[in-house]
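See below for the structure under consideration.
Yeah, one chain of the complex is gone here, protein chain that is, but the others are all in their spots.
A and B label the chains in the order they appear, each numbered from 1.
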């Protein structure tokens, strides 16, 4: 069932593996909405990423159980992993609905939001890498600040997108579909910010 | 106020009591949608189950406070109880909305989903019973796997139900009502899966 990575890995490898999946899923989602005629292939890839994410979480729980001394609080390790998995789940849910609700074309807003998500996921990956050596954080704070700014931007965009949707559409079912897709996408961006907050808490406790 | 069970009970009794309420509430919900003309009586029963659930959670917190040595991590006991209460709350919310929104008849999809919920709740009860003796788990893993499969099925059904609803209805308010009822029902099934995950974590730590 589970076979995407070698058995013997440390927590940092697992974090980076999860961050890579987050990034790949975000990238695939951006490709879905940018290159909509080829969406089916990317949506299947995202579904696979969702399974991969579950595997990494599962692997982390097993490792937590077998490991006496962990690099950070067990709870923080668990939360960090859970949040990365949540990002992937939200992306999977959003992309699935594009197909399920037979959305014929993406909106400019969803393209913008997917781009913000990619940028935030990239920063998450860079922040997670810096967990290996918190004594040399090497610009970590700056990454976290940028993730917060992107979340604010995503929030503003989401508000504008929904306000515009409600103000212009004549088809309420269409509005319901897009409201849900916009909200799921924004939630993926929010979870990236929760990751930044968790990393900040880990830094506080470990430096 | 609270009088449904004798005072002196152990944690396992409390778990099983909660699981029984989960199961009874699921069963009542399935009866609501299968035998819709008699729904009022079942919806009142569910409301009572919701109170009973609150009592068991409260009793568990009191017991946790008074007990020095607990069979599992305090946190896990708390989470497990909270999740069982959540299942009941979602069922209560869903069934209430059928009345409140003056839904005239159930859909085939909600009948299917309520049946999945009953099956999952039955498995939750069987899994919870096995917590008493984790050295003789007696097919526990198989129960947990089945709960996961049912959650997947519930998820797929929910997607199909909502897609069909949006594709066929001409009444957007009708669509809004059912979207909410479908989602609440699916969330009850999801919480059963969260229970399975929590039991899995308890097993990991205690064997």
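Simple rule for what comes next: a contact is a pair of C-beta atoms (placed from the backbone, for glycine too) under 8 Å apart; a residue touches a chain by one contact, two chains touch by 3 or more.
Quick caveat, the model's predicted, so the values are computed rather than measured.
Considering the full assembly, B:177 is the residue among B:23, B:177 or B:191 that touches the omitted chain. Contact with the chain not shown here comes from a single listed residue; of B:34, B:96, B:132 or B:205, that residue is B:96. On the side of chain B, touch with the chain left out of the figure occurs at residues 61-62, 65, 96, 100-102, 172-173, 176-177.
Mapped onto chain A, contacts with the missing chain fall at residues 159, 162-163, 166-167, 169, 172, 175-176, 179, 201, 204-205.
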